[in-house]
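I'd like to ask you about the structure that follows.
What you see is the complex with one protein chain gone and the rest in place.
And now, chain A:
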Amino acid sequence: MAAATEELQFLGSIPGPEGAGEVDGAVAEEGRPRGGDNEEILRFMDSVDGYLLLMDSLSSALRQGWLDLASARHSMGPSRVSSTLFDHKEQSAATKLQVVDRDGLKPSEPKPHFALSKWSLQEECHSTYDVSERAFTEPKMRHRGSVTTPENGNYESANTTASSTGADASNHVQRARSKALSVFGGLVSPKLRTAQLSFETALDLIVELANSRSNMLASFSQLKE
């Protein structure tokens, strides 16, 4: 409700019923379908509303992160949680983005779509997922003297592979998180770990915001015409 009010205040006055009727009349006179314009306007308003709601959620996530960081600095000492500890040796980011170029409403208007790849997990998942997928697609071999049926045997091995894939991914993420925390020393405050999780949540919201921005600008350029 507050976000909706904020949005209306931000956008300023919207034409009243008489104004809307006149605008609609002008659109109909130009020969453009009324329904299409209204649909586009609704889509645009939805994207602006979504953008503001996401920004609100981002503010909350960041506030929690800053608070946890301040608590960690208080317990560990200011010299142990400081930008002077950042390593300037060559290192690759563990969390990256995948950018997919989707055509906007016109081929000359690209509409990029962003996806987050946290802790290089997508690359790890792809390499282990192939193993589990292969288990389902391999021809089922008959095992003589085996108690279990071939299908059940294969299914169990695929299940074990899938569960070990999940465990591997989880271990990988934990190792990656610990490596990021190790910049601040071997033993870190639990608050630093919760700050890390808060900022990871903020990253998810940021990617959603980027996609929402992309949709908003695409709708806007459509409306401008």
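Keep this in mind: a contact is a pair of C-beta atoms (placed from the backbone, for glycine too) under 8 Å apart; a residue touches a chain by one contact, two chains touch by 3 or more; residues count from 1.
What we mean here is this: contacts and distances are computed from a predicted model.
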| item | value |
| --- | --- |
| Record-based protein name (UniProt) of the chain missing from this complex, from "40S ribosomal protein", "V-type proton ATPase subunit F", "Essential protein Yae1 N-terminal domain-containing protein" or "Centromere protein L" | "V-type proton ATPase subunit F" |
| Contact footprint on chain A, counting only the chain that is left out | 6, 10-15, 19, 22-23, 26, 44, 48, 51-52, 55, 58-59, 62, 65-66, 69-70, 81-83, 86-101, 107-108, 110-112, 114, 117-119, 176-177, 180-181, 183, 192, 195-196, 198-200, 202-203, 206-207, 209-210, 213-214, 216-217, 220, 223-224 |
